[in-house]
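Only one protein chain is missing; all other protein chains are in place.
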């Protein structure tokens, strides 16, 4: 499995969140506490939006995040108001750049932790459901990229929660056709540079961990001495596979079977369930 | 495009053929004379059979061959009586290990120079023709790997020339359906460890270059001083994208539209044409 | 040998100079015209200054620049008013990140094309001349990095032209002691984020090529239709190993044995010669 982090808020050096917290994502690459694997060393990726950027910049590598000097350089020099970071623990598919997250299509950026159960049995049927015009853009061999292309096929760019629900519906339908009991396990983040959606769902109702940060004003009241919070604007929000530290009051579990959206017009959390295609 | 070399004969250190000739494959990685590109620096691969080996060993990397120390080490220390070597010049698909040749399935090893024209238009239809049980084993995104899996689907393990002919027939049929004038351009080598087949074909009848070495006894008469020839057994044969040097009498062009097989019971060269599936 | 490009001027997407020109640095990585080698595929690096950056960000990789997706991403999304780019053709030392340019020390960034002749004979004596407090920061095995650390030892941060002259003086002195006829061949660029120095020198007075761009107002008069020039401020300047295209009036050879400095208070070109230490 994997670990990921999605940030939206005051422009921030990436390293502030990727390297500096006690249990930062880089620390999680070696010592994950809540993941299926303690080591997430099979590649990593970052994607960020910045001023004047039509599309996010995406940098992905196949080695471990903890020793990558280019990641350290970029994180120490690039500021962004909306960025994704992902560390990978392969469950079998090749360790290659095209299997690293985030994935991109136009302005849209996608990352995932989880798995389509018994993917080898359903991969071909899922591939057939991808819009033929999108099919060629599939470059890797992961279930995560397939989920992204299915969501694009089902209208991600117009209705993200609906498209993800239809994708999940198809994955469950085809899984069940092949006799898979619990076809889907997912925590997904997706953005187009302005809004950020996060999904937590699994067929078995035992989803991988997912947390969101409390409101900045609440955090300021709780932890008045934290320099990070002084710089952060009120709409700053983090969504993470596992908390970046043990500070009380900071982290809230995303409820099982739900979707959250972070956006300038106000954040929202609502139930999520697969839909038939 | 790419360059490749296939060897069958007396067990030989790989470096004897990969590094030592004037215009060795490693030299071709920087200075190809007959290729579409002079530089073939987008990955490489070697595959070899040795004593007691059920399957070929395959080592592939994404960097240039000319500077790869592990390739130099292996070539300088491993002997083989049947090996493939390939250097890649990507025409767009990702530079990743799973896109490097040779490809393997069980005992079978495949490498290719050429292209399926306008692959993005036909990729999905070709993918659908692959045996569903084989489909999951496709790991990369090249036309070359797709050709291998189509040939496997069409019986490569029972009838290599027939299976390759049916693969070529399907590629032409689907290409024509999509309005592609000249769908296929290929020089292919394939082996199961005992016999070695080479194919030269293109829809346009203007195939990439391909050469085979003269019979060892002929070469000994022509070039009595060459140490390599003293060691080589009578059934030693090389097939190469371009000659490894300028020695007269050594290299013969594989005729347009033909297939050659190198095997213990005697080599054979015969016409090759696509067949309807 | 290598190729490099140094830019100072209006903040610019890196790709504008690295990818878009006819004979861009990326094109030179495959098809250098003036270099000793036509292929520069043994690693690359970029270093850039941006707003609020205390030190330059440096990203280096060991593969070829032409196929590197992360370089393409960064170049397409990062803007800088002062950046370096370098493509490497190794003359023997290992293809590894720590041998890629630019090198950095604090705010200072250094890149080089050329060689210390017969480096194996003089390397140890040169290493002994490096300030012991700096010695540990040497990470790679190139002559280029050694030249940087010698220049730092000799006061690069206070007097760049003087320090480089003393470095060149020492290299020649130690080379001559070991019987090397022409010890040094160099084109060097160095910056601290505000000013940019370029050096062209060789013991034999036959230095590698180096060019600087004409004044922007001159270029605007010559080529009124070029979009790049409309965006460029008057103090914009490029220094390159070889011209990025064939446009007349754009490129001027840096004279043999000279140093140029690009800086807000006006550019300057003056003679350069090694000095005794």
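Here the chain labels run A, B and C in written order, and each chain numbers its own residues starting at 1.
By our rule, a contact is a pair of C-beta atoms (placed from the backbone, for glycine too) under 8 Å apart; a residue touches a chain by one contact, two chains touch by 3 or more.
All values derive from a computational prediction rather than experimental measurement.
Contact with the chain not shown here comes from a single listed residue; of C:22, C:54, C:139 or C:234, that residue is C:139. In the complete complex, the hidden chain is touched by one of C:124, C:205 or C:230, namely C:124. For the chain missing from the display, the contacting residue among A:35, A:50, A:64 or A:243 is A:64, taking the whole complex into account. If you put the hidden chain back, the residue from B:37, B:61 or B:173 that touches it is B:61. Touching the omitted chain from chain C are residues 93-94, 96-98, 120, 123-124, 127-128, 132, 135-136, 138-141.
The missing chain lies against chain B, touching residues 50, 52-53, 55-61, 69-70, 73-74, 76-79, 97. By the touch criterion stated above, the residues of chain A touching the omitted chain are 30, 38-39, 41-42, 62-64, 66-67, 69, 90, 94-95.
In this text, only the chains that are shown with their structure count from here on.
Separating the CA-averaged centres of chain B and chain C is a span of 41 Å. Residue positions of chain B with contacts to 2 or more other chains are 94.
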